[in-house]
Every structure is written in C-alpha cells, then in structure tokens.
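Of the protein chains in this complex, one is absent; all others appear in place.
Let's look at chain A:
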Amino acid sequence: MNTQTLDHPELADRFNKDEARVDWHDQTLWWVRQKRDKAAHALPEWESLREAASQIKHNVLANLDEYLLQFEANAQRNGITVHWAADAEEHNRIVHQILTENGIPKMVKSKSMLTEECHLNEYLAEHGIEVIDSDLGERIVQLAGEPPSHIVLPCIHWKKEEIGVLFHKHLGTEEGCADPQILTGAARLHLRDTFLTRRAALTGVNFAVAETGEFVVCTNEGNADMGAHLADVHIASMGVEKIIPRREHLSVFLRLLTRSATGQPITTYSSHFAKPRPGQTMHLILVDNGRSIQLGREDFRNSLKCIRCGACMNTCPVYRRSGGHSYHSAVAGPIGAILAPNLDMAKNADLPFASTLCGSCSNVCPVKIDIHQQLYKWRQVLVQEGHVTAAKTVSMQGMTTVLSRPGLFHLAGSVGRRLMKWFPSLVNNRLNPWYKQRDMPAPPSESFSEWYAKNRKPS
C-alpha cells in the first residue's frame, strides 16, 4: 500500500487542472526532444554509438567491483581521498564530517542528482550548514523551496514570469521583470558572490575513469568549475555505477550525453578532475544506496547503465503531461519509475503503473536501457509483493474468471451490452473514470461471435 499521501494519478490530476500549463510544459519538452532528434539524426553512426555505450556499461556492471577498486587505487595515487558510503545517510554524514573537520559552515554545490536522492541539502541544513546550489535551474527551485522536477532541466516547469517574481523577492530584481537576460544576470552576480565566499564546493560526477583515477563533470554553465577551482575543499559525490573502464570510452559517452539531453553536440564544459591543486584537498565519495541490490536483480540491473541525460523524460508523453513532481522521487520520469521502487517498493509502487508502455523511452535511451520492459516487470513484482489494492486484485481475479471461460465470456458480453443499451447510465456515470471525459462505445446489437454463428459455418 502506498504510504505517501498522494500518488502519481492524484498528483497528475492536480497538474492537469491547469490545461494551458500542461500544454506549455508538453510543448517545451517536446521542443527539447526535437532538438535531440536533430542532433541524433545528424550522426549516421548514432545507433552503433548507442550499442557501444550499452556494451561498455554492460562490461562495467559485470565487473563493477574490480573497476571500483582500480579507480580507488588510482584516485588515491593522484592524491584524492576516497570514501565509501553504503547509503544516503552515510554519504551525508561523510560530507558533514569533512566540512566540520575543516571548520566550514557554508558550501556551494553544483548539480548532482545523487545529493537530491540522498536529501543532502535538508540534512546539512538541519546541522546548521548552508548550501547554495549554483546551477541556475537548481538555484531557482532551491529559492522556491522545491525539489527539481527534471534531472537535466530542474526548473523546466517554471515560466520566466514566475522566475521574475521569485527573483524580485529573493535577489532584488525589478518587479515585473521577466527578461531572461536580466534575470540570468542577477543570478550570475548573486552566484559570483557565493563562489568567492565559500571554502567548500561539492560537485557531482558524470563519469569516473578507472584507468586513470580521474573524474569528469559536465555542465553548461561552468558553475562546477567555478566552485571547485575557488574552494579549498572539493567534495565529489558519485553513485558507484558512474565508473567507466578507460579514458577512450569517454568519447562514446560524451558524444551521446548532451545530444540526448538537449541536442547540443557536447556540454559547454566537460571538466576532468584528476588531482587536487596545491593547497586544496579533494574528496570523492562512492555511494551505493541500493545500487548493489539493483545490480543483484537481474531484471532491473540494466537500469544502472543510466547516464542521466533526461531524454526518456522529454520523450515520455506521460511525464510531459504530469510534470516531474508527480513522480515524488528525486529522479522522475520513466527511469525514475524503475529506480525508485528499488529504493522503496511500498512508497513507489504507483510509479511503474504511470506509463502506457509505449516504449519511446527505451528507444530514445542512449545506453539502450529496456525501460518499458522493466516497468512491465516491476508491475509483476509489485503485485507479487502485495503492493496493490485489494479491490484491484479482486477485479483482476473476476476478469480472469470471465475471460478464461468462453461460455461465461459470451454470456457476460451479451448481458453487458444489453444492459449498456437499456441503461446507459449504468456505465455512463461519474464513478466510471472512462466516462469523465470520454463516451463509451455504442453497444452493437450483436457481437462478432453471434454474427459469425448466423452468417458462416462454424469452423
């Protein structure tokens, strides 16, 4: 049973109360999807790149322990302090400890979905440490007191006018100003000041190279670099699945990542961090948080190939019309719907059902994760584990009884059609969710089987 108060259908229903907004959200993301298509179609080798990426990740997942140890040894040799965190709690504690040891009360952070997954900001706030997100989109949702609604475009659900109101309140921009250039300028000044005054910077990690012990951070704003280069302490947090074996493999992923995400050929900054500069300390935290469990679940292992490009969200017709927050999980959309039940089945049992299984996600995914197949498989697991309402189980059992008995099926069919004809209000009522916005099909006077029995010799 779901323990959160509202699940995906209810949250999506709320989002859909403002249809104009849904249209705008859908069109904005579709525009990103079209940019992705353009970029992908410009590379004739696109499908082989996807295959290569998928195979490299396959190899990584099959030998994850070895690559992690190799990475750790090389990173340590480079002068990076490597930490291991079994779960979100431990990750947060490690970050806190590093900050306390260095007497740092304020930290600047660049984009990292892992820290969202771990709820790091809340944890540090509770411990009296202030965190400023330096990615513009993340800063906006942070000011608004919301989690990101998209992994690449955290505030894609916000219109520029709304950002203007927010910035007027928090950053002192002129009232009514919705000019993106002016707003970005204001954010830039505000963040510059932050960069210059923070002594610790946390970044995410897009790829970590086992062969060299370096890690790569991709951003469009250069905010990760600005934070990391100015800070005395650089902390990098990564999920254990972010390892790639060799530097040469980066070429495959860097070509796929941003084309899939935004349609750009490459991120503006793809920065390699190999060792701390003189006087700086560099910490890297390797976080498991359920990943090894997922690795052990054969049907869901492939989900760990994800490079967090967000293409599956942009293409997902459900995501576009329900918004990121309806997934009530750090990673939203199709990929989130297969990652979240791994972390907490009861809380996320609704998510694998928030899909029509159209399969667009699996085919847009640059590392070829079989997302829609995993959604189907999660549904089976969730039902088996009892995360389904009793009413649904009863109705499914009833349906099975009727559908696996031809005599009963034809009887129920003809009775049903007759009832629908004589008493249309039986089905055309507000308790029938189909009828809310759609009419029921008009019941024909005879079924095909009845017609066939009359008109053809039975076979």
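Here is the rule we use: a residue touches a chain if its C-beta (ideal position, glycine included) is under 8 Å from a C-beta of that chain, and two chains touch if they have at least 3 such contacts; residues count from 1.
In the analysis below, contacts and distances are computed from a predicted model.
> Consult the UniProt record of the chain that does not appear here and report its protein name from "Cytochrome d ubiquinol oxidase subunit II", "Aminomethyltransferase", "Spermidine/putrescine transport system permease protein" or "(Fe-S)-binding protein".
When "Cytochrome d ubiquinol oxidase subunit II", "Aminomethyltransferase", "Spermidine/putrescine transport system permease protein" or "(Fe-S)-binding protein" are compared with UniProt, the left-out chain turns out to be "(Fe-S)-binding protein".
> Counting contacts across the full complex, list the positions on chain A that touch the omitted chain.
Contacting residues on chain A, toward the hidden partner: 8-9, 12-13, 15-16, 19, 22-23, 26, 30, 37, 40-41, 43-44, 46-47, 315, 317-318, 321-322, 353-360, 363-364, 376, 379-380, 382-384, 388, 392-393, 396-397, 399-400, 403-406, 409, 413, 416-417, 432-434, 436-441, 443-444, 446-453, 456, 458-459.
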